[in-house]
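Omission of a single protein chain aside, the complex is shown with its protein chains in their original locations.
The chains carry the letters A and B, assigned in the order they are written, with residues numbered from 1 in each.
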Amino acid sequence: MSIGPAWYLALAAVLFALGGIGVLVRRNVLVMFMCIELMLNAANLSFVTFSRVLGDIGGQSLVFFVLVVAAAEVVVGLGIVVAIFRRRANTTADDLHEMRG
Amino acid sequence: MSLTGPAATLLAATVPDVITFVLCAIVVLSGAVGVITSRHAVHAALSLVGTLFGVAVLFIEQHAYFLAAVQVIVYAGAIVVLFLFVIMFLGVDRRENIATEPLKGQRPLALLFVAFSLAGVLALAAAANWVTGAHKVAGSTGAGHHTDTFLLGKSIFTTYLWAFEITAGLLVIAVVGAVVLARRPSRAHDAPEPLVASSAGRDVGGPGAPAASDAPKVTAGTGAGPGAGAATTGRGSPTPTGKVHEPSGVGP
Partner (left out) sequence: MLHAVFLVPLFPLVGFVVLLAVGRRLGEPVAGRIGTASVAGSFVAACVTLAGLAGRPSGSQVLTCSDSCGAGASAAGAAGTAASGHSFFTWITVGGLHVKVAILLDPLSMTMVMFVTGVSMLIHLYSIGYMKGDRDFTKFFVYMNAFVFSMLVLVLADNLLVTFVGWEGVGLCSYWLVSFWFFRDTAASAGKKAFIYNRIGDVGFLLAMFLIFSKTGTLTYLSVFAHRNHLVGGGAVVAAVLLLFLAATGKSAQIPLFNWLPDAMEGPTPVSALIHAATMVTAGVYLMCRVNPLLSLTPDARWVIAAIGGVTAFVAATIACAQQDIKRGLAFSTVSQIGYMVLAVGTGSYVAAIFLMVTHAFYKGLLFLGAGSVIHGLDDEQDMKRMGGLRRFMPWTYVTFLCAWLAIAAVPPFSGFWAKGDVLTNVYARTLPLYALGLLTAFFTAYYMSRIFFLTFTGRERWREPAPDGRPPHRTPHEAPWVMRAPLVVLAFFSVFAGAVNLPWVHVGTLDEWLRPVFGHRLFVAGLSTGGQVALAVADAVVAVAALYVAWRLWRRTTDRPALEPMFLQRVWYWDNFYDLVIGRPGQAFARACAVVVDARVIDGAVNGIGTLVRSTARGIRRVQTGYVRNYLLGIAFGLAAILAFMLSRTW
């Protein structure tokens, strides 16, 4: 008998929160990306939990797709990071602030 | 109010399950904390790997074996590796100064909003008895002794076929896009990177201006020569890769 879904969901929520704090606080672009990955993982975890509890394979399918899209996103995102920050001294997100009002 | 519910299930569960869960939770959370507090990017990546493994184990715990495997292979095996590649590429020994926060009010507000959101989510979920929803909408798990892989495959290739094909296309686009984006400018009179054209061309002065970057843009070489070259040398960017096709007049 497994433990109830509440624990998994709570864990996912905390993981999501940690990822959120990381995105907002860290300045290194790559670390911000990693924190976004944390948030995605939290979502995946909760999807799988729901899939188990409701007996629905759709949850797992969604995790599958999230995984794929996350991969694609990382690829493109890192490509952009590389393109911007090639040969720069620092790679903080704060360096791109020209578009201000 | 419904904490008795979760507490009851915890007490009613078997011991291995509980131990597994607790250990994995520790691993996941410490990995997350590691990601957000590491000063070194590589440390952060490694912490991320820990988290991913923990999540994979939790997947196994929830009978999603295929996904656990895919999680390890794709996430930990490909994405994190990609991260590490880029970290190496851009400078592995950079340390970020986490102590200071240049933007005013960012940290307190971030903590506030995220904490509030967490509390809100937990409260809402608790009020809704954690899981509500229709059962077996897209096909049940473990029905008729099929493995989850079988069911997952069937679901993807029949119910969600359209989405599958689109994501395949997405992957192709992403690869092509990444190749184009990350391409190094080849010759002197090629079109410069569009993203930095405006900012770099202008601030050739002041060494103190943080945004004035020595652009990889190389215009009709000699024309921008002295000015751009001065900035370039001034910066002295320690890029390990920028040796080929430097603007003329710049030392190695």
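Note that in this section contacts are C-beta pairs under 8 Å (C-beta built on N, C-alpha and C of every residue); 3 or more make two chains touch, one makes a residue touch a chain.
These numbers were taken from a predicted model, which means no experiment stands behind them.
Within the whole complex, the absent chain has one touching residue among B:85, B:113 or B:150, and that is B:113. The chain not shown here is touched by just one of A:27, A:52 or A:86, and that residue is A:27. From the set B:8, B:23, B:81 or B:127, the residue in touch with the chain omitted from the display is B:127, counting the whole complex. Residues of chain B in touch with the missing chain: 103, 106, 109-110, 113-114, 116-117, 120-121, 123-124, 127. Touching the omitted chain from chain A are residues 20, 23-24, 27, 93-94, 96-101.
Please note the rule applied: only the chains that are shown with their structure count from here on.
Residues of chain A touching chain B in their complex: 1-11, 13-22, 24-28, 30-31, 33-35, 37-38, 41, 44-45, 48-58, 60-61, 63-65, 67-76, 78-92, 94-95, 97-98. Contacts from chain B toward chain A in the complex involve residues 2, 5-6, 8-10, 12-14, 17-18, 21, 25, 28-29, 32-33, 35-36, 38, 41, 44-45, 48, 51-52, 55, 58-59, 61-64, 66-67, 70-71, 74-75, 78-79, 82-83, 86-87, 89-91, 94, 96, 98, 101-103, 106-107, 110-111, 114-115, 117-118, 121-122, 125-126, 130-131, 133-143, 148, 151-152, 155-156, 159-160, 163-164, 167, 170-171, 173-175, 177-182, 184, 193, 195-196, 198-199, 210-211, 213-214, 216, 235, 237-239, 241-242.
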